[in-house]
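Excluded from the complex is one protein chain; the other protein chains are retained at their positions.
Labels for the chains are A and B, by order of writing; each one numbers its residues from 1.
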Amino acid sequence: MSARSEGLEAPVLLEVKGLKKYFPIRKGLLRRVVGQVKAVDGVSFAIRKGETLALVGESGCGKTTVSRCILRAMAPSEGAINFAFEGRTVDLATLPRKRLRPLRRHMQMVFQDPYSSLNPRMVVGDTIGEPLLINGMTDRAERRRRVLELMELVGLPGAAINRFPHAFSGGQRQRIGIARALALNPALIVADEPVSALDVSVQAQILNLLLDLQDRLGLTVLFVAHDLSVVKHVSDRVAVMYVGRIVELAETEALYRRPLHPYTEALLSAAPTPVPGAVSQRIILERDIADPANPPPGCAFHPRCRYAEARCKVERPDMVEVEPGRQVACLRAGELVLRGITDMPHEAV
Amino acid sequence: MVDPILSIRDLHTEFVANEGIIRAVDGVSFDVFQGRTLGVVGESGCGKSVTARSILGIVEKPGRVTGGQILLRPETGGEAVDLLQLGPKAMRAIRGPEIALVFQEPMASFSQYYTIGNQIMEGIRLHLKLSARAARDRAIELLDMVGVPQPARRVDEYPFQLSGGLRQRVMIAMALACDPRVLIADEPTTALDVTTQAQILDLLRELQQKQGLALILITHDMGVIAEMAHDVAVMYLGRAVETGPVSEIFTAPKHPYTRALLRSIPTVMAKPRTRLPTIEGSIPHPSNRPAGCAYNPRCLELIDDLCRVQEPPETGMAGRRIRCFLHGGRP
Partner (left out) sequence: MFGMFKSRPQLSQAERFAQATQLQLTWWRFRKHRVAMVSGVIVALFYLVALSADFLATTDPHATDSRTSYIAPQPVHFFEDDGSFRPYVNGLKGVRDPKTFKIVYTPDPQRHVQVDFLAPGYPYTFLGISMTTHLFALRNPERGDGIFILGTDQLGRDIWSRLMVATRVSLTIGLVGVSISLFLGVLLGGVSAFYGGMVDTVIQRVIEVIRSMPTIPLWLGLAAALPNDWSVTQVYFSITVIISLLAWTDLARVVRGKFLALREEEFVMAAELAGASSGRIIFRHMLPSFLSHIIAAVSLALPAMIISETSLSFLGLGLRPPAISWGILLQDAQSIQSLALAPWLLSAAVPVILVILAFNFLGDGLRDAADPYG
């Protein structure tokens, strides 16, 4: 059927192990380090070839930092990022910058902001063709052919090749960004909130395009998002993050049907659904998201958790595999029965 | 049915730009009732925010309201007042005690140099003529009402000391300081996280029920509309293409745009990895409005010689109106 038919038995393309990224807090004239923001504090997961893993969480949860570390746009503080390509595996976390450059073509990124992600001084053809040029395709005619091919792939008219970004709508710009990311035939695409800046009627177009491209090209995608409804439409598995750690990791359908972490439950319940009257059973969390510079002791979620017990304030839960392919970091995971989408009102009658 | 507090009739607001005159709001009509929420929903460029600004008389230059009526029914009963006929001074007496606004970006709406207490008290002292002491007490009371913890301490803090969610609560407290009858919330939760959004929507709902506010909620999010609104106005390129009670908009949408929009919304209920029905093309820039019905280039049900040429009139009855030739108004 498609390049994805290998399913969940496919080999692992990327394995992240114990990833940490701390940002120092500096103060004073001498800029002495007075503390650490633990933006990412021990994150582990693996992505198989051809699948989409969604990394979900609210602002400050560290999902963007994880994606930047994987692409080595920033250097991780600790941990391993094992990437399999051309029959071997390298640890991206420790690779020096020089040796990283030839590797970059295998992992590309689709950005959130369709305005800031395109150089306003470069025409579409140059923007999409730049990765080709940098990686050795110096022949103009050959590059132009490939650019036109890519533009067709993402649904842009070839006549637009000489236009500047300011002539395009947000959705079209996002297509340009996707074409640029695909130019080098990467194995992994990191999509950082690729539709959150778009209008609703355009979001669906881009989501469908990503699904189509993945089926046709066998792409592996790390989909970073805050919106659980968008994630439902694109991902095979979902990892939910809260204050620098993954709190739950499961296959999409299972996670939405029966979440195992109270935070996932609240997140699902808070997602606005276009069904009038759905609000009656909403779980409203108290307080704000914890500050990663000063996270609460024990389980970081305990101050907002309605199931929290005394031990949650002291003991920090680790990720535990509760059933095959299903991990959760909650001390009460075995005993709680939480509400998923099946308990929510369906399509209005 | 009771009389509406606020009636917008055929409102027009234009901007003069390099490309020519941009009709940002082009003939919008709707009613707002006490104790009910009107959801105004639409995508970028549909004119929903400009509508809110027009009502309050705070349209930024080079924009100006060029036609229509904004009728506000006085609290004591009697003839409605057309806000567009009022001078700047009379308008200042309307903003705050009658109609108040909550902005999208709470950080940008505060001054960084005054405590939040000072900023809440400013409006109170101006309109309610209270002493400094009484105004401060009222500010603390307001903060408590919107669920700011430890209001007596928070009243002396500066905006940057608060989280996004708390800032939006303070913003709401500020809007409610002079007991307005109409509250306009312009994308009040767009800048917030999902769990914080749920808190703020819950607060708005609770305040409305307690105080009998008439709420105009402006948003791009159909999900927010579904859970908050009693009545809905769907806007596209400066026009309200469909208005009606929330249940009818969601269960029996009539305008092709409303129907397509509802179908294209991602939901948590979907089967994983299912494609969504889409709306073709993109939203034209308001300076580039297509002739005839503005939605015609994206419409799958257009009547060829009609929709491209002629603008559909608003048809239907009070409270359920629509602008589409498929539903009437054909010459």
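Going forward, a contact is a pair of C-beta atoms (placed from the backbone, for glycine too) under 8 Å apart; a residue touches a chain by one contact, two chains touch by 3 or more.
Since this is a predicted model, take the numbers as computed values, not measurements.
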Visible contact partners (per top-of-document touch definition) of the missing chain: A
Contact partner of the left-out chain, one of A:Thr89, A:Ser116, A:Asn185 or A:Thr342: A:Ser116
Selected residue (touches chain absent from view) among A:Arg104, A:Arg257 or A:Arg316: A:Arg104
Residue of A:Thr89, A:Asn162 or A:Asn185 touching the missing chain in the full complex: A:Asn162
Touch residues of chain A, complete complex, unshown partner: 31, 71, 73, 101-102, 104-105, 107-109, 111-113, 116-121, 123, 127, 130-131, 134-135, 160, 162-164, 166-167, 177, 180, 183-184
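Please note the rule applied: only the chains that are shown with their structure count from here on.
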Rounded Å distance between chain A and chain B, as computed from the means of their C-alpha atoms: 32
Partner chain B, residues of chain A touching it in the complex: 52, 58-59, 169-172, 199-205, 207-208, 211, 226-230, 232-236, 252-253, 256, 266-279, 282-285, 288-289, 341, 344, 346-349
Chain B to chain A touching residues, read off their complex: 43-44, 163, 165-166, 193-199, 201-202, 205, 220-228, 246-247, 250-251, 260-262, 264-279, 282-283
